[in-house]
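Up next, chain A:
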Amino acid sequence: MAFYDLLLDSLKEVKGKIKKDPLTSDNVSGATAGELTVISVTLLAALLLTRVNLLISMVIVLILAVALVTNLPLIPKVIKEENNSLDTMLFYVILTLGIVVCLIYWGVGYV
Partner candidate 1 sequence: MIEYVIMVIIVLGAIITLMQKDLLKAAVVSGITGLCVAFLYEILLAPDVALTQAIVGAAIVPAFIALAVKKTKRTDD
Partner candidate 2 sequence: MIMDVQLASLFTSGALIVIGLYAAIFLDNIIKKIIGLSFIEEGVNLFLVALGYKLGGIVPIFLPGMTKSSFYANSAYPLPQALVLTSIVIGASTLAVMLALVMVLYKKHHTLSTKAMLGEDHE
């Protein structure tokens, strides 16, 4: 049950990181749900790649699964990146602009 323990430990860690004040079961359940949503949706979305290439998608799904499980308290990381600071927002905005232009410009030829 090593995996289960890992999950349990990470959840305890989440509990500590989200809020310092007394916790109710709400917060923990919320964090768990968030965690599971992120993992499952990411993996399911990665499965969409099977339409492009089966082998590549298998590799990507496996890599993603390992990466997600080893970085387990994901929600604190998401919260940290989704903060209200203008600098973070601008960084992601410009990053997305670059990604969108590259993806669409080079993607047209391949898909």
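How these were chosen: all candidates are chains of the complex that A comes from, given by their letters.
Note that a contact is a pair of C-beta atoms (placed from the backbone, for glycine too) under 8 Å apart; a residue touches a chain by one contact, two chains touch by 3 or more; residues count from 1.
Predicted model only: the values in this text are computed from it and were never measured.
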Touching partner of chain A in this complex, from 1 or 2: number 2
Contact residues on chain A for candidate 2 in the complex?
-> 83-87, 90-91, 94
